[in-house]
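Just one protein chain is left out here, and the rest sit where they should.
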């Protein structure tokens, strides 16, 4: 269930422009409309893509979310956040 | 094909808030991104729900579009536009 | 094994919520009371979960992907189309069973589209609120609910024959689920109503009684024998929802139905029929 809700939020924030706007205006308020516990909200707010993947979230979504919404947006940073030592990085979903 | 595109536009304008905003800002520009002929665009712009239904568009969409986007929004007016003499009217999709 | 021990066929008419006072009071009361009767019978049963078989109204699924049938296997909330007295709420789904139905379907040729996080429309939420939630109140026990959506209002429609097979698959999946739970199934929709078309407000009592008789005789063949043209002509585009009845009847494997109430209500643009599905 946690995974499902995380995926819904990431998917909305990857593809739905209205959701993106609302999230940027007030992330806490946006997340408040989903049944998400504190730890889940933290994962989203802190772009903790590693923790989300450990929760079972599809990597296509964590990557898409990072590229769309994170302050940094670089895939090299995404890979570091995941603990990857990859020199190469898909800059978008393969 | 015309029906398909009309349905996509009506569906977007019924449920997608970003599309609604964009349409309200500039209907012509919004419609311009779809492969729609002049007559199709006229149907949308003039809320010609009767013509759209004759084109095969699902009545749930013409009704939803009317209620969401038309200046009037009343189902009684929708029925008149359809040529209905019904005294009764589903105020939303049944 | 789990088991479907009963069920209902009921309408999901949003106009009841929007214009509760439009029909004469006595008629309206009979309809609301019929939901209450269903709730009471569900409360009196041992069912701990309900599968509600409804259909989208071209709101939940769009032109970029129209599924023939979809099941919510995870988080559920709704309805998207909120009404006075029917506000959006979180729904307690039976996730394990829903996932089992999808998986067992996949293993046996039923390629369920799956909603991992779903927002319902009124087709689920009206019977959910008036029957399932109310039965929880009456009985004091928790009852989960699984949303199933068929392509009954948006073409390409699921065929009536396939709706029946799908109901049989749901039953087989329930019976292969490792638990001793009892379930109810609700077919949500109908009977005659014309939606968004110029005939709106028409109710065809003769057609409604035909459908009711077929349901009460558990005559799925009879229901499936209607061509879509016949249904559209006699019951309106809203009556295409008899697919939901067929699926629910096949899932319940009922031997008969008992008419709880029928009211033709032009003010609510629908012939409203309530049937309990009885086993044995």
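Letters are used for the chains, namely A, B and C, taken in the order the chains are written, and counting of residues starts over at 1 for each.
Operating definition for what follows: a residue touches a chain if its C-beta (ideal position, glycine included) is under 8 Å from a C-beta of that chain, and two chains touch if they have at least 3 such contacts.
Everything numeric here is computed off the predicted structure, so don't read it as measured data.
Partner chains of the missing chain, restricted to those shown and counted over the full complex, are A, B, C.
For the chain missing from the display, the contacting residue among C:70, C:91 or C:250 is C:70, taking the whole complex into account.
Residue-wise, the contact with the chain that is not shown comes from C:162, picked out of C:57, C:162 or C:243. Touch with the hidden chain on the side of chain C covers residues 60-61, 63-70, 74, 102-103, 106, 109-119, 156, 158-159, 162.
By the touch definition given at the top, chain A reaches the unshown chain through residues 4, 7-8, 11-12, 14-15, 53, 58-64, 78-79, 82-84, 86-94. Listed for chain B, the residues touching the missing chain in the whole complex are 1, 3-5, 7-8, 35.
Simple rule for what comes next: only the chains that are shown with their structure count from here on.
Judged by the touch criterion defined above, the protein chains are all mutually in contact, each touching every other. Two chain pairs, A-C and B-C, are compared here, and B-C has more C-beta pairs in contact (counted per touch definition above).
Work out the mean CA point of chain A and of chain C, and you get 36 Å between them. Inter-chain centre distance (chain B to chain C, centres taken as mean C-alpha positions): 28 Å.
In chain B, no residue touches two or more other chains.
Residue numbers of chain C whose C-beta contacts span two or more other chains: none are found.
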